[in-house]
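What follows is one structure encoded as structure tokens, with my remarks underneath.
Of the protein chains in this complex, one is absent; all others appear in place.
Labels run A, B, C, D and E following the written order; every chain starts at residue 1.
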Amino acid sequence: MSALSNLLIPAVLFFALGFLARVIKSDLRLPQDLAKMLSIYLLVAIGLHGGYQLGQSDLGAAFNAVLWAVILGFGLPLIGYALLLFTRRVDRMNAAAIAAHYGSVSAGTFLTAIAYLDSAGVSYESYPVIMLAVMESPAIIVGLLLASWSRRQLAGADEVDPSSGNGGARRQWKTLAHEALTNGSVVLLLGSMVIGAISRPGSMEKLSPFIDEIFMGVLCLFLFEMGMEAARRIREFRKVGPVLVGFGLVMPLIGGAIGIAVGHLALGLSIGGTTLVGVLGASASYIAVPPAMRLAVPEANPSFYLTLALGITFPFNVVVGIPLYHHLATLIAT
Amino acid sequence: MSALSNLLIPAVLFFALGFLARVIKSDLRLPQDLAKMLSIYLLVAIGLHGGYQLGQSDLGAAFNAVLWAVILGFGLPLIGYALLLFTRRVDRMNAAAIAAHYGSVSAGTFLTAIAYLDSAGVSYESYPVIMLAVMESPAIIVGLLLASWSRRQLAGADEVDPSSGNGGARRQWKTLAHEALTNGSVVLLLGSMVIGAISRPGSMEKLSPFIDEIFMGVLCLFLFEMGMEAARRIREFRKVGPVLVGFGLVMPLIGGAIGIAVGHLALGLSIGGTTLVGVLGASASYIAVPPAMRLAVPEANPSFYLTLALGITFPFNVVVGIPLYHHLATLIAT
Amino acid sequence: MSALSNLLIPAVLFFALGFLARVIKSDLRLPQDLAKMLSIYLLVAIGLHGGYQLGQSDLGAAFNAVLWAVILGFGLPLIGYALLLFTRRVDRMNAAAIAAHYGSVSAGTFLTAIAYLDSAGVSYESYPVIMLAVMESPAIIVGLLLASWSRRQLAGADEVDPSSGNGGARRQWKTLAHEALTNGSVVLLLGSMVIGAISRPGSMEKLSPFIDEIFMGVLCLFLFEMGMEAARRIREFRKVGPVLVGFGLVMPLIGGAIGIAVGHLALGLSIGGTTLVGVLGASASYIAVPPAMRLAVPEANPSFYLTLALGITFPFNVVVGIPLYHHLATLIAT
Amino acid sequence: MHNLAPGKLITIITTDVLEDRLVAMVRKRGASGYTIQRSRGGGSHGEQSGMLDVDTNITFHVVVPEERLSGLLDDLQGLINKRYHLTVFVSDVSVLRPDKFSEPLA
Amino acid sequence: MHNLAPGKLITIITTDVLEDRLVAMVRKRGASGYTIQRSRGGGSHGEQSGMLDVDTNITFHVVVPEERLSGLLDDLQGLINKRYHLTVFVSDVSVLRPDKFSEPLA
Partner (left out) sequence: MHNLAPGKLITIITTDVLEDRLVAMVRKRGASGYTIQRSRGGGSHGEQSGMLDVDTNITFHVVVPEERLSGLLDDLQGLINKRYHLTVFVSDVSVLRPDKFSEPLA
């Protein structure tokens, strides 16, 4: 009920509008770089905001949050990988690439959750923001490990390419490990957090209109475009098949549950904070991880992982997941 | 006098600056997607704003406004078409394409009028905003009807293309009717209005800095670019010829007068609201209609309708029209 | 000490972050038009702001500032040209092209200085803003004069191209003189200042959220990208060689000292205003002048002047120069 | 040696308003894909500055085996007959992995 | 069969600062139009990342009848002699509606 009415906020409604615009085949075509520009703004704003708060909060707790972010980032893909092989619907390479996405997080989903909590008047800690920044890297690394491991498994079958052997692999290794740590959005988010934390008192006030006041509006435009992209992808669910679609709905529930457990038990966060950690666990990256997988796991079919992360899991989380995780966080807390 | 001083507002001055920049052949080149991004923002902002107000206002009156918007959207192109054929300067296909533009509206002109009224301290109702959203579609449909009707008229003369006969025509029909209703800017504007109307109380406040406070600044940048585009087009008025230029000056006066009559008599709006309906009637679309005509009426020469709508009527409305319509609205009201 | 802590402001830190992102070879790729869009906003905002203040200040003093801006714009390149020939590391054509950059100014550096003064609580006059607008043109013209003069000097040696003789030269002359005066950023900045000055009272308030409140945030994003570009260029300092790098460090000191002298002695500005004039003298253009030189002095190697202006002088001014000029301005004032 | 085989590259320059039509055409004619670049330009129909939606051009590339060329040209000629402004030219290319270009676009 | 006739496609890659000059050149030499794509790249003059105004390249295409080729190449050679950096190559194409390409640009 209240959950539903909490969905009647501009952020969610613009996501729905974008989705609808594509469904009715509107000729609306957004500028190619719009999504990128908006997400740059969003990462910087959320980073500055979170960093500023972290600067005044307990570093021990922050470190604890980072630690658990790494654990989630490494652990969730392993679960996803096992689950996917169990379905027998995709080969090991695709399983590795898809799984990596679920260890990482979707900033769009996370920010929608924040808008949701704000409109519901629920407060939350700033630690989840740093977890948002941290979780990208381990997920990419695990994806890389799973892929090269799978590659060795398949080696017998797939001997088309000698050069993709040790030599090639080792090179890829370094580039990818490097990419995992210097990934654009990671740098932008972490960097902004540091700046928010170390900027001399007073100088941050000047930024507040930019990072706080217009934030919600920019988020709405971003979610509008993401709604269009989600609708574009969901069309391909046939290619993906019902079983994989099922994975795209079940995996966020698993990740969400684990995230909520971590948020409440391990980090002892409030209901709001716990909900956000649940969202971190449940959401799948569609900005940082896909290009990394495309580069590192060419054998995997991008339309698989993009359809799942962007077409299935993302809308599911925005419409069903967030209220659900909030509900669970409330239950576990009381 | 006051009219003139009311033109000394940033919005109008930036339009003039853009126009000047092109006239003096400045090498200033704006990013290709800037105009598009700014207009997306403007449509969303005006939509949310208007929808929010409509949500609290009389739906009966709103419906009445929609009704008259449809009537204007259908009627004005017919007048324009007749007028154009009467001039004997363009063939039927070009007449149809040009006429369609005058049934639709120019968001840029409308927003300039709002800036003008604001700076003159004149208040206005929110109904014209919904009319702005509604008028695009009928204009496109009428343009389509006029075009295919003209095509049949010319059929004897122009038999180059068998396939453009019934079959082709029918297909075009559906695509165009569809396009008219799912046109990008229509979806964006109507969608934002609905969101502004149904968003749960409180959640809209958060958007106010984004949609209200920075609005005027974004409008200035948009009008700056539109000034440059207007100057680019006005150069081609020679190609168009004095008679057509005359049409580009007379048609807005006719549309404006009709709009003012509708605003005052049919809708019983205040002076401000009546002025805005006058502007709706007077202005010619240069965002939604041109691509639609380009797709549906390939026989028409785009530089005709673009030069008229963007190079002649738009600047005329911004500099002369708006103060004039405001003046007329004041006369008729008193 | 305080100088250093004044560097801990978001604007400077984002510049450092961008620089770092490139150094660690992050895969972050910004949208191609982002820098351009941000700089359009910054020029308009600073222009409106400065013009509004100038509108209420002494025109005599303003005229005096313009006069000295022209003198600096013409004089500094001559010094630079002589210095460069003295180093014997570049031919006359490259010397002319490089020197022109140092007569002009870097808006990015200027705005960083403003952020620096704001955070240090130092007030400043609005005259330097008009100097910022004026200095581009003379610098371009001097560059053109030096180049065509050098071309004549080299004529004996370099006779590859007859057509680049008088005829060609004269044509270039006109186009360049024209370009110098109608340069995009000059038009945008001067135009915005005029608008800010003549807009009817009251109408400017509406713009304040756009031009003042979000200004600092946009500046941070712009400096972030400029940091990335600076790091991209600094890599090429090997190509340029230590002597030229030395020029890139010494020339701003000379220009800064002259600027400070002008600000204090000739214009009698406060410490803040004097610092800004120092920054105008010290900074080298990387927006208006490079394209002009590329068009007018094809014989010069762009990577020379871009590396110096963007890779050496710009970071030097942001990190070392600004606090230094502020320090000197304080000394000379007391 | 490399598995290079002859193919035909069709280049179409026109307004981006026609993009969907061209894509549909390509699918219908069983080409294996298409590539589009945003463009600006000038011609008999004036300048297409690319600043507004309506004056943006696209350059549309399709590589096809020789035998599929004629059908596509028929469709393009059809559009031209409908008075659409298309600039079309064909060039000979040697494609790597010729098989790739004969699998129709799903 | 289709009305395909031989033509020459001139491709010029250079800094976008030269765009207006190239357009003027094309008009002067009576080509029927031109097409431009924004590009980035690298060459003897370093990387052109396309991030700043000054390091953005354009790819400039002109299709002309064989007889008009030489004049355009003269002008391009003239720019090169002035030390402008141009990458120029010519390819053989078959154009649809050959007449179209012989009407000079207004």
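Criterion: a contact is a pair of C-beta atoms (placed from the backbone, for glycine too) under 8 Å apart; a residue touches a chain by one contact, two chains touch by 3 or more.
Here the structure is a predicted model, which is why all the values come from computation and not from measurement.
Undergrad: Looking beyond the chains shown, say which of A:W68, A:Y102 or A:Y286 touches the absent one.
TA: A:Y286
Undergrad: Which of these touches the unseen chain: A:L8, A:V23, A:A120 or A:L295?
TA: Selected residue, touching the omitted chain: A:L295.
Undergrad: Considering the whole complex rather than only what is displayed, give the residues of chain A touching the chain that is not shown.
TA: The list for chain A reads 30, 32, 35-36, 160-161, 163-164, 168, 225, 228-229, 232, 236, 286-287, 290-291, 294-295, 298-299, 301-303, 306.
Undergrad: Residue by residue, what part of chain D touches the chain that was omitted?
TA: Spelled out for chain D, the touching residues are 1-2, 4, 7, 9, 23, 32-38, 61, 63, 91-97, 100, 103, 105-106.
Undergrad: Residues of chain E in contact with the chain that isn't shown?
TA: 11, 13, 37-44, 57, 59, 70, 73-74, 76-77, 80, 86-92
Note that in this section only the chains that are shown with their structure count from here on.
Undergrad: For chain B superposed on chain C via Cα atoms, how large is the rotation, as a multiple of 5°?
TA: 120
Undergrad: Provide the C-alpha centroid distance between chain A and chain D, rounded to the nearest whole angstrom.
TA: The mean C-alpha positions of chain A and chain D differ by 37 Å.
Undergrad: Centre to centre, by mean C-alpha position, how many angstrom separate chain B and chain D?
TA: 34
Undergrad: Suppose each chain is reduced to the average of its Cα coordinates; what separation in Å results between chain D and chain E?
TA: 19
Undergrad: At least two partner chains per residue is the criterion; list those residues in chain E.
TA: Answer for chain E, listing residues that touch two or more other chains: 38.
Undergrad: When you check chain B against every other chain, which residues touch at least two of them?
TA: Counting only residues that touch two or more other chains, chain B contributes 30, 32-33, 36, 209, 213-214, 291.
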